[in-house]
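Shown here: the complex without one of its protein chains, the others still in place.
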Amino acid sequence: GRGETSSSGGSQAPGVTDTTVKIGASYALSGPLAANGTAAMNGAKSYFDAINAAGGVKMSDGKTRKIEVVQYDDGYDPARAVQNYRKLTTQDNVFALFQTFGTAPNLAIMDSANSEKVPQLFVHSGAAVFSQDQKAKPYTVGWQPTYETEGAAYAKFLTARDQDLTVAVISQNDDLGKAFVNGFTSGIGGSKVKIVAQETYEATDPTLDSQITKLAASKADVLFSAIAIPKLTAGALSKAAELGWNPEHLLVSLVSSVDQVIKPSGLDGSHGIYSTAFVKAADDQQWAADKDVQDYIARMKTSAPGADPTVPNAAWGYGAAATLVKALQETKDITRDGLVQTVQHLTGSVPLLLPGLELHASLTGPPLDRLHVQQFKDGKWSLIE
Amino acid sequence: MSTLELHGVHAGYGKAQVLHDVSLRVGDGSITTLLGANGAGKTTTLRAVSGLVRFTGQILLDGRQVPAAPDAVARLGVAHVPQGRGTIGRLSVDDNLHAGALLRRDRAQVRADLRRLRELFPVLAERARSQAAGLSGGEQQMLAIARALMGRPSLLLLDEPSLGLAPLVTKEVFVLLPRLRDEWALTVLVVEQNADLALRVADHAVVLESGRVALAGTAAEIAGHDEIRRAYLGN
Amino acid sequence: MAVRRETGGWGVNHGMQAFVEVRDLTLRFSGVTALEDVGFDVGGGQICGLVGPNGAGKSSLFNCVSGYYRPSAGSIRVAGQDVLGVPAHRKVRLGIARTFQHPALQPERTVLDNVLLGGHSTLPGSVLSAMLALPGGRRRERALAAEARELLALLGLAGVERTPAGDLPYGSQKRVEIARALLSRPRLLLLDEPASGLTHAEVGELGELITRIRADHDLTVIVVEHHMGLISAVTDHVVALVGGRKVAEGTAQAVQSDPVVVSAYLGVA
Amino acid sequence: MNLVQQILDGLSSGSVYATLALALVLVHQSTGIVNFAQGQMAVISTYVAWTLYDAGVPVWAAIVAAIAGSLVAGALAERLLIRRFEKGEPLAAIVVTVGLLISINGVVSLIWGTVLKQFPSAFPRGGVGSGNGGTIGFGTLGTIAVLLVVVLALGWLFRHTRLGLAFRAVAANPESSALLGLPVGRLLMLGWGLAAAVGALAGCLVAPKLYLAPEMMDSVLTYALAAAVLGGLNSAIGTVLAAWFIGVVENLAGTYISFVGGDMKIAVPLVLMILILLFKPEGVFGHKEVRRV
Partner (left out) sequence: MSLMIDLVKPDGGAARRPYGRMLTGAALVIVLAVFPLVMSPFANLQVTLTLVYAVAILGLDILVGWTGQVSLGQSAFFGIGAYGVAVCADRGWPVWAGLLFGVVLAGVVGCLVAVPAARLRGYALGMITLTLPVVAVPLAKRLEVVTGGAQGLNVTIAEAPEWTGLAADQWHYYVVAAGAALVFALAAALRRSHFGRAFDAVRVDEALATAQGVHVTRYKVLAFTLSAVYGGFAGVLYVVAVQFISPETLILTLSISLLAGLAIGGLRSLLGCVLGAAFYVVVPNVTGEVSAGQSYLLYGVCLLAVMLLMPRGVAPALDRVVRNVAGRRGRAVAPGD
């Protein structure tokens, strides 16, 4: 057969020239997840644009290269993701895949990427499968904390109070929802916190009224919303209030946007709304003067006018892009394997991470593995120590 | 009342030419019958007038070229009873009749016309609320004729009105035609295989052969023609 | 090649016993009685005319025979076999074929294809062998096509084999239906107003044709027709229905002079 | 309380399905087509209303303006796109509406972005009842009231007016209707326009609950199609009742049949629908069509 991944340019790795390094990505830019996919793409783009505007990435061979991103829409269809992968690796000849969006599309290409030794970096998914075993699948690396980690963070937050608490749980019927719930359930094991009601939903459900009504009957003290879709979260919050059920709310970070979720829900946070975060939110007043956040908002405005910087996926995309740039800078051996080597040992900070959080590469988890719990108060999020 | 004139009309379907240089005139207030063998182009002639097939040449209604769209032709007062099932099967008998009169504003007169047609075809009253599709073949034909009349046309195009009608009803329809022509100021162009009856009530007759006018004249002239007698009258 | 009928020994019945026996047939629709206690016989090889005013129940009777309508009472036997219990799609295997009052053709397929459909029940029914395109199937298909062409020629339609059926004039469509019905090799042929849309001369030809195919194909025929000329010319026997009831029966001449038939159906000349 | 509340919730989501289903039925009744783009057309109308509102126009005025605009846009869609497919294979017409769906979705994303917007409710926040009786929001009550008005208006239009007869005639047999002088083209345009207007109303009614996003109506479409078919595709009141039935059954099944659960609850009304259709293929409120040979 052919060497699928060999480049034409002799010594240099595929996708790398003296002046550019080519990166490929596949996002859900259409379909029901288009909002998140587009946000992730815009976030990353705004960081890359800024780096390129400043000349490019200075790499270990002394050359400064501009980052060229080739991106395609997969509509969250695994078959299209596979096609995009083929196109990016054999036609566009990218150096690495970056931030491909969502669990299923990444799973569909993971085996090929590893057997063909194409780095599949910083996948935009909190599924553990992408990072937990980098000995077996060294070319696939996650970025954000896993959904399990996040679920466990809520559990820790509740158990730390050492009170009898009843919890109602609603989760999306897929690996994402399950992972949140698993992390949470094992986190509360043996504590005074008890799950008293549990519901799931399909991402295609128009509303979650029925599920919330069922959960409301439990009169639980806390509602853990492992809901991945902003409008459904907002609807769930307002439904609970309409039913006269006012639990404390735990919102997963994916849907913690003030503009997208909390304002539409009509809740003011007086009964307690909590979430977790690992990046600074653009709509969080406490960071209004933060340089990272100001840069981020300004760069988003330049690169993707009209896009909303408060969507978490955008901030994550930005942070992941920064992580990639950092990895490129630190890569000694400018080959695909060299890049993966670097990524597996990456430490340090990148823009937008919350104070105290750092990259922390390991072979059994994503480079980010901690989150902070925050509370919604007075119209903004504030970190809880 | 209207005058219909065809001058050098050619028409066909796709590449197949069916009518070749057809010219004929249906005078104001007259009944003209169009005869011809199976496939001669009789239906096509009526369809050309109604705008259902495209043609070249001239078709003039009261001296003016007819429009190309069937609904526009109908709004000029032309009613066309097509060959075979001409009703809207999904609607009730009454709805079919009322649909025939949708363009009219003279409600009282519509009611009177409806009464009259129901007298003529009692089954239409008996089955007023049934779906038209359930009627027998002949009953549907009566409905189609009645529906066309409900529009109070000035030019009535009938494509084999006797199709499926019992002999008695056929006779009644043909007796009615001259009466309506007089009372309602109708001009009639009727394609009919029951040439005997048709020639008896018609003023003029035109014979089509392979898409060309083979003969034209007064009904009496045509009825006296030997070949016509053999092919169409059988006596 | 002959197709095995599901009932053997029709030849035995021939002429000895009525081929078609209709007894006490009653059919109602909500509010309408289409047929009431109708009964008559048709002898084997005969041509029976069925006449009556519009809505008398003639087509409905055909529909009962061919299984579209389920009568509330009565029986219909063909060659001694009760046909009411046989599902509609099996009638053609019993040797019953029909034409429709309003031509029912596949307008976009060719005349030949339309006729070939009539031979459907004579071909074997294994999907697998059809998918594998076994040579036997091809051969039978060719034989059937040859037979269909002959029938089309017989009906004067040889020139339009490849014309889409919907493009034919009305009168020709009715003949395509006859060819289609004949290709199923029927023993009983039901014709619903075959002469409608034909000129006088054409009706004459049709009459000759019907008597000829009766003889050539060893057929029993029931024909519904408003064209009295045709009825007189071809029928051995006529049944008249009025308002769903049988009002007269006998030779064409007798029925046409029956006072009820005259007043309800023919009108005074 | 759970039971009553689940029923009320079911009625509430049923009303959401019903609004879109009504528009589907309207198109079907006047043109004989099922329009897959109906929901997406409603979405773009709602965005227009939102834009007006965002620019300071009062909600009601914005909604009325969007409805009026949709009337025109719907008619144009029929004239420019659908017209060519009305006579051919039904599949072609369906697929054209799918193409329309995709294109409008793309246009909406392009103009307004994919991020959700908050659409103001034309009704007050809050609701009536509470405690043991269950609660029902003013939004839902308002939606139901508007629904009933629309249903009565449509019923009257189709059964008792000349225009309604003309619609029915054209949908049943355009060629025959043309021979009667009915302006077939204009009636078809008007039918689409009316449906688009009803769709716009539907979008504006449900947007406060579902939140405005390009895919707002996607998940509703499945239910709306089911309701329209179950209701017989030709009956406005039947459609609304079917939609309520679907909403309520879904909730009750999800709540009280343990193996069904939240993920499979949609299956229950659909399976029931199949059973009902088996015994009444023309839909609960549909008319059995007489077919003759």
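The chains carry the letters A, B, C and D, assigned in the order they are written, with residues numbered from 1 in each.
Going forward, contacts are C-beta pairs under 8 Å (C-beta built on N, C-alpha and C of every residue); 3 or more make two chains touch, one makes a residue touch a chain.
The shown structure was predicted, so the numbers you read here are calculated from the model rather than taken from an experiment.
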Displayed partners of the chain not shown (whole complex): A, C, D
Selected from D:22, D:63 or D:100 as touching the chain missing from the view: D:100
Touch criterion as defined above, residue of A:63, A:87 or A:370 at the omitted chain: A:87
Touch criterion as defined above, residue of A:21, A:35, A:51 or A:110 at the omitted chain: A:110
Contact footprint on chain A, counting only the chain that is left out: 1-2, 4, 27, 29-31, 34, 38, 41, 71-73, 75-80, 82-84, 86-87, 90-91, 103-104, 107-108, 110-112, 127, 129, 173-176, 178, 202, 204
Interface with the undisplayed chain - residues on chain D: 28, 34, 36, 81, 84-85, 88-92, 94-96, 98-107, 109-110, 222, 225-226, 229-230, 233, 263-264, 266-267, 270-271, 273-274, 277-278, 281-283, 291, 293
Residue numbers in chain C that touch the chain omitted from display: 66-68, 87-93, 97-98, 100, 104-107, 109, 112-113, 116-121, 123, 127, 130-133, 137, 141-142, 144-145, 180, 184
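Following the convention adopted for this analysis, only the chains that are shown with their structure count from here on.
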Computed distance of Cα centres, chain D from chain C, in Å: 48
Centre-to-centre distance between chain C and chain B (centres being mean Cα positions), rounded to whole Å: 30
Chain B and chain D: spacing of chain centres that average the CA atoms, whole Å: 43
Residues within chain D bordering two or more other chains: none
Junction residues of chain B, two or more chains touched: 130, 134
Contact graph of the chains (line, ring, star, complete, other): other
All touching chain pairs, where touch follows the definition stated at the start: A-D, B-C, B-D, C-D
Complex contacts: residues of chain C adjacent to chain B: 29, 31-32, 52-56, 59-60, 101-103, 167-172, 193, 196-202, 204, 226, 228-229, 264-267
Touch list for chain D against partner chain C, complex: 293
Chain B partner contacts - residues on chain D that touch it in the complex: 162, 165-166, 168-169, 172-173, 175-185, 287, 289-292
